[in-house]
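Notes for the one structure printed next.
The excerpt is restricted to a subset of chains, each kept in its original location.
We just call them A, B and C in the order they show up, numbering each chain from 1.
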Amino acid sequence: MSAVIDELVDANRILFQQGVVDGFGHVSVRDEKHPDRFLLARSMAPALVTKADILGFDLDGNTLGRDKRAPYLERFIHGEIYRARPDVMSVVHSHSPCVVPFGVVSGVPLRPICHMSGFLHPAAPVFEIRESAGPASDMLIRNRALGAALARSLGKHTVVLMRGHGSTVVGTNLRQAVFRAVYTEVNARLQTEALRLGPVTFLNAEEAANAAAMNDAVLNRAWDLWRLAARRGGTRRR
Amino acid sequence: MSAVIDELVDANRILFQQGVVDGFGHVSVRDEKHPDRFLLARSMAPALVTKADILGFDLDGNTLGRDKRAPYLERFIHGEIYRARPDVMSVVHSHSPCVVPFGVVSGVPLRPICHMSGFLHPAAPVFEIRESAGPASDMLIRNRALGAALARSLGKHTVVLMRGHGSTVVGTNLRQAVFRAVYTEVNARLQTEALRLGPVTFLNAEEAANAAAMNDAVLNRAWDLWRLAARRGGTRRR
Amino acid sequence: MSAVIDELVDANRILFQQGVVDGFGHVSVRDEKHPDRFLLARSMAPALVTKADILGFDLDGNTLGRDKRAPYLERFIHGEIYRARPDVMSVVHSHSPCVVPFGVVSGVPLRPICHMSGFLHPAAPVFEIRESAGPASDMLIRNRALGAALARSLGKHTVVLMRGHGSTVVGTNLRQAVFRAVYTEVNARLQTEALRLGPVTFLNAEEAANAAAMNDAVLNRAWDLWRLAARRGGTRRR
């Protein structure tokens, strides 16, 4: 368990240093031994998370044990996706900046522009909170019902965009979820630029699937680099 | 008083490190015990401000006490907004780069594109100095009359854009004003990108109000992170 | 040989710090004494390469000696270009971000916009892997045949774009290849911006050739700066 918590602390710091999260956003990992539980930091800036800040939750979003520290309001993103997607072992929620525009514009889906983001195929769906919460929400996934609605929008995809809010990325393990969150942001930036040059050739279904499988085999190469940089506290990317 | 001054010093450094101000720009806080007074650094780069650099002013922009150090020429931005808006306790003036374009183009209002910037609803008004100072100004708010004109443009909004100059952001406390200044810049960058992709769905009135209220409750999370980074003197964002 | 290896280590770190490679990408140098061999790091993040990580390869992509450490899957990029281009002494493969869009859009060739990138004249060709590997590849140059096809696309040029993947840059020596990789990225960024302003006047053939020759004479000025910055481990560009 301690090793998982160490990794989750690293993940928090990596996501900050790679520009995926700022003062807000969060990353969780499912408890392998108790698949109806997950680990997530208490409500705080990801860059500052330490081992002592990691809490346990059940899928309803209740804190385990007697810990009274404030949890993230949007912990239901994590619980409901774990409930709906048994294959998912880790979830990243962020407002990463190049992705937000794809969530507020109709008809311009976020699609895999290169082999590093094959996991985006065919395209990231967009969650419109007005369809579930009506026209007067505060945009947040603040209860189980909204978490379940978000999980339905996610469906079998790896990334779901949230209109006027951000995005949520899932993985079959923590490192893969972090990797996907970083390259979702990279893909969004590249796609934004490419669309202004002209019509884009995206990866097709087989290219995307094969490239995604390849990256799963080498993603530790990026993880090791990012972890080192995050621990050094060096330059923040972007 | 000492605690307020410490916070104001932090605010100066945070605004630099988060890319809101460069060598120019300033932030003030109203004196809670004497609402007709405010605190503002002497004329200098915000990144270098220390406690000894903070001066007191009356709402007319006169330095309190016998301090002869040069004040910011544009201190009237602060005094006249405090006069016109009793609810305002802090003011940030900057030339933050992604915001300037929205002040020089007609018909493209800066509007809240995501929940972090709900405070922008419905849109930031634009102050055209030619209407008050005529066609031959130096663009600066260099006297009380221009400060009052700017305050009228601001009206009941939280942000006013200044054509060919920058913007001014207000808050009901110092941390909120800093938070809004940072996310006004973020919103401008996201909106610029999104508008090139296609028509944008902005937050509606209720979403904006609810999201803004939510952020008021959690903005210390960002403040703590920013203050730590500013004190470390680490990487400057952007 | 030791001096060459030192330079190759520096090249790896420079390419990271200048924003050409991230966790992925690689740079090789041909063995001057054995032109049918080249030096390339084992499979790892370029920023972390040390002397002990440099392996030798024959042009077929076989590791020399009994070293069993995992090589880069795409080492065939290097071997087949060295085979096809006796003048090439160094090869850089990357996913540098501003270049990728030019590889996925038809009819917008990457061309030399200023004297620093005269080597791009007349324009970088685009390698479409579907023409060689069919519609179901993983986008990677994973065998000799694909390496040879890429080398054919490169032809006599200095840079070849790879659709949905990245680019490969060659030089008559290691420092030149690194210089060209950095300024290919710079050129792509400038060209992207300029094309949005209006029709661009690119360098003509003679301007490009003359400017490229001039830069070959002064590129140590950049190399010395980049090496110093990379060894300090300071701020990463972009």
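By our rule, contacts are C-beta pairs under 8 Å (C-beta built on N, C-alpha and C of every residue); 3 or more make two chains touch, one makes a residue touch a chain.
No experiment lies behind these values; they were computed from the predicted model shown.
Note on stoichiometry: the full complex in this file contains 4 copies of its one protein sequence, with 3 placed in the shown coordinates.
Basically, only the chains that are shown with their structure count from here on.
Rotation angle for the C-alpha superposition of subunit A on subunit C: 90 degrees, rounded in steps of 5.
In subunit B, the residues that reach two or more other chains under the touch definition are 235. Of all the residues in subunit B, the ones that touch subunit A in their complex are 112-116, 118, 186, 189-190, 193-194, 196-204, 206-207, 210-211, 213-214, 218, 221-222, 224-226, 228, 234-235, 237-238.
Residues 22-24, 43-45, 47-48, 73, 95, 97-98, 100-102, 104-108, 135-140, 163-166, 192, 195-196, 233-236, 238 of subunit A touch subunit B in their complex.
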